[in-house]
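A protein chain is absent from this complex, but the other protein chains hold their places.
Read from first to last, the chains carry the letters A and B; within each, the first residue is number 1.
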Amino acid sequence: MQSALDPAGGDAQRIYWLTVIMTVGGILIFLLVTGLLLYAIFAAPERRAWLGDRRTIIVGGLAFPIVVLSMLLPYGLTVMRDTDVPTPGALPIEMVGEQYWWRVRYPADQERAEFSTANELVVPVGRPISVSVTSADVIHSFWIPNFGGKIDMIPGRINRLNFTAERPGIYRGVCAEFCGDQHARMAFDLIALEPAEFEAWRVDQAKPALEPDLPSLVRGRELFRMGGCGSCHVVRGTEADGQFGPDLTHVGSRRTIGAGQFPNNIGTLAGWIANVQHIKPGARMPSYGSLTGEDLRALAGYLESLK
Amino acid sequence: MNAPELPKAFERGEEELPNPLPRPEGEFEALKRAWKPPRGLRFLTAVNNTYVGVWYVGTAFLFFILAGILALIMRVQLARPENDLVGHGLYNQLFTMHGTVMMFLFAVPAVEAASVYLLPNMQAARDLPFPRLSAYAFWAYFVGGLVFFGTIFFGLSPDGGWFMYPPLTSTKYSPADNADWWLLGIGFIEISAIAGAIEIIVGVMKTRAVGMSLDKLPIYSWAMLVFAVMIVIGFPAIILGTLLLEMERAFDWPFFIAERGGDPLLWQHLFWFFGHPEVYIIFLPATGMVSMIVPTMAQTPLVGYRLIVLALIATGFLSFGLWVHHMFATGLPKMSLSFFSAASTAVAVPSGIQVFAWIATIASGRMRLTTPSLFVIGFLFIFTLGGLTGVMVAVAPFDWQAHDSYFVVAHLHYVLIGGMVFPLFAAFYYWVPAASKRALSERLGRWVFGLMFLGVNVTFLPMHITGLIGMPRRVYTYPVEMGWDALNLVSTIGAFMIAAGVAIFLYDLARNFRFTLEDNAGNVWNASTLEWLPNGTYNTRSIPSVVSRDPLWEQPNLSKDVEEGRYYLPGTVTGGREALVTSPFDARPQYILQVPGPGWQPVLAAVFTAAFFLLLTVKLVFPSVICGVLAVGCVIWWLWETDPGPVRPPADIGGGIVLPVYATGPMNHSWWAMIVLMVVAGMVFTCLIFSYLFLWLVNPGAWPPQGVRIPDWIWPSLSAFLYCASGALVAVASRQLRGDDRRSPRSVPVLIGVALPLVCGASAIDLWMQWETGLSPSAHAYGAAVYAITSLQIFFVLTTLVMGAYTIARWLAGRLDNVRRTTFDNTMLFWYYTAGQGLVALLVVHGFPRLTGGL
Partner (left out) sequence: MGGRRTGQILLMLAGLIAWAVQFTAIYGVTSTLCGRGWADANLLGLEVVPMTILSATLVTLAATAVALIWSFRNYRLAKHQPVAAVDDFVSHAAVLINGLSIVVILWHGIPAFILPACA
């Protein structure tokens, strides 16, 4: 599910073939060199005598690498030129790396309104994507192995990564630059949808949060308000407008929680709220262990209902 | 003074040796007495290269074991997914310490240590030219290194990765002292590495066997020369980097804080400008060792000596064009990346040359499969594979995938274990007979090799795949169902195989290693080079002249003649320790260097230096300053005994060669050391100017920022005038010290005394006028950069102040005259450097913003 050897986009495909060619070439050279070494050690002296000469070094150590590398270098540069190329009309997405999650923003596009989400990058199949990345704190690195290389998220700089998803599916991305305590638990999902599904998703995401329709969910929303969750999280359409943590307007629609750590359901949400500092110590959110089981279920239920 | 020409002495046959037999009564006893090591507790004050070398190697190996244990803990943690053996906090400290200790406390010191032991012996020098400097380097490293490692037991170890990228390591995200331990601890151990490098450069260039011209220099010496030059060029970048980051942490000068005009990428440039050459700094000495071992084991001269020299020099240069390949994913323009891609590919060629040279040598002889040979063969296997994956990651698009994944972990361990650890183990097995009563066990050696070779491949081969299927580096755990479980378990098993190999090696060492010099196991391999001559603490009884690269093979009676004292300088002419200084190109004898003997000064200076940095780390500023002053005091005490002057008339060393026992000017060994030190200082300064320009580049329209005024041009002009004037006064003083009649004119201290306030005034004006404009060092990176340049200059001026005062003191004590003037020469060179650096600093700080007009 997360592999550079299973390319799902053009760039990853190109790099995959580069990898294959270099691996095969490398193995052949390795066999040649070690073969010669063993021959030099074990062959009969008169048979190996031709090898014990300056000519061996000139041919094997100087001419051969120069010829091989003179071919590899332009090939590598060509792959580099064709990889990660900005395309006009690409879908712009902005991502900000934070300790230890991903803020995702879809800017307004003609009549489509802007909106934010977190830890989930949803893209249409076949349309070029241009992700602008930066960081809110320390350096992170954005990497979805199935779609190509990584790009660092550096405070004060905006980098871009361009790619096109060619197969619908769910892929996993990770932070590749060590970013502190929970670097190991900083992942996200990339969901590639057919264009029509993507448009539908986008329209849904831009809407304000759903109103709770059951008493327990109303209770959950009340707990959310009273607990001060809104000082860090935004739920569009309610008074919660904190900017510090992930946007929760449609948190129920996401596949995973905790930056790609757990499947998203009431149980994991409740566990997360009560035990963040146990499950992901060092994360910026405190544990809310004092909530009663019933309250916790109501709160988690409310969040889960925010489809 | 000119080098005495040698009309016939060393390019003729062996029959007429320089000194006749029998040797005079008591000559050998006097030599032994001069080199006798101190006994009892005073043994710690020994400075001779053999003792310091062995301690140094032992300490480096201790850190290899310790850092290896850290790695084992990490491998156990990663053996299965979601393991909770160690938490994230400890794990992050573990991998930071593993990398840091392996790189800074094991790899560089180990190769430097080996050369402290081997280099003089291989060149038949009596000792290194500055034995107290190597003792200082060792003790500073020993004390500092152990304390630094000890932090792991208190949870105080740095945890930002061995690369310490800000902003993660800046005060905001790492408020505790952990990061300071890295910055001060490692910054200071680099100073020890530089001290060693200066020693090695002067040692290779100036203290060789007679006639060991550049074409006859052992490849190991070539490798160490290139190694030391690379340290001198590369390490200043990291020293400056640590200085800047520590200033940011301590005083809030925003070099790396983006909101205030800094840039985190500046650190990465400085770090990797050191960090990539570092890999070759570790690798080249190891190839030098291999080039010594292979000819011995194949019993044939090395094939392609000149090509190997080419490879070493080319690697030395090209490795400085690779640093950005650690930054391929930082979003720099593809064009910029491509230059580094080209250089990274190019550096493969010299490595190819070396590999094929060894293959050709093996083919031209008959390889005996001893333990050293096995390690060399293992090295060739592992390193070739690591080199090939190195070419792969040099291709940027592939690196975008591999970067910061386990693929790179695999690659770097193949290169470093293959390229450095295996040759080092080969070297242990190969050279132990030169320092021990018994050789190490060949039978156990095979087990050590077998376990380590299999272990390395079992551990790291799977990691190539682990990385390509998506596992990033530096994660303390990983989820189930990622497909990484089995591969990680295999890697963990491999790691324990390596550990088992190392454990058997330790057992072998304990059973067979018995340190000795006079009755060592001897030339058990029938090697061809001079370290296998019979020796003692004085190294060889007499200093041979050599006519080939394989003297022990081509001069059959050499051992016997050297031991009987038939070659040069068979005794001591001053009654103390001496070394023969030779010319750098063709190794003609130039003068007899009076080598300092044991003393507490280097030990105490090192302990106080370490205490200064370590106490500073824990913010005990006052005790720290006291230790700093004591350290400087000890250094002055130590220097006071040096620069002895011509204590006797020129002496006959044999073969009709009469040499002075003292020399000054460009022939002098400390003149060379001073030049190298100036290169180090110049590199620190160059890196600082680079940082200034880099910060300009990332701050369009804000250089200087709004509301900052550049001081009026009159002030920098005055400052520049003062620098020039002080330099001129010192030049006049130097003219006063000409001639051979041993005068010590009164004008010299007066001139220096006048020049000192001038040079101090120059930098004081510079600082004061920036302060006057209200420029704040913490408001914006511009101010930080300006004050950094000014501060560095002030540091140099203060050092000049101490050196000037010291020179005056020497005059007052009657230890300075126009012949005995090495102290003055050193001060003079440093003075010129300081004044020159001051002028360039003024030009940049005041000229550049005017030139660009705030662009």
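Observations
Convention: a residue touches a chain if its C-beta (ideal position, glycine included) is under 8 Å from a C-beta of that chain, and two chains touch if they have at least 3 such contacts.
The model shown is predicted, which means the values in this text are computed figures rather than measured ones.
Across A:M22, A:L37, A:L51 or A:L73, the residue that sits in touch with the chain not pictured is A:L73.
From the options B:A314, B:V490 or B:L767, the residue with contact to the chain not on display is B:A314.
Touch with the chain omitted from the figure is made, among B:P22, B:G40, B:P700 or B:G814, by B:P700. By the touch criterion stated above, the residues of chain B touching the omitted chain are 213-216, 306-307, 309-310, 313-314, 317-318, 320-321, 332-336, 338-339, 341-343, 345-346, 349-350, 583-586, 666, 697-698, 700. Where chain A meets the missing chain, the touching residues are 62, 66, 69-70, 73-74, 77-78, 80-81, 85-86.
To be clear about the criterion, only the chains that are shown with their structure count from here on.
On chain A, the positions that touch chain B within their shared complex are 1-5, 11-12, 14-15, 18-19, 22-23, 26, 29-30, 33-34, 36-37, 39-41, 45, 48-49, 51-54, 56-58, 60-62, 64-66, 69, 72-73, 76-77, 79-81, 83-84, 99, 137-139, 141, 143, 145, 148-152, 154-157, 159-160, 172, 174-184, 261, 281-282. Contact residues on chain B toward chain A in their complex (touch as defined above): 87-89, 92, 160-161, 165, 167-168, 173, 258-259, 262-265, 300, 303-304, 307, 311, 329-331, 334, 337-338, 341-342, 345-346, 348-349, 352-357, 359-367, 369, 377, 380-381, 384-385, 388-389, 391-392, 394-405, 468-470, 472-479, 482-483, 698.
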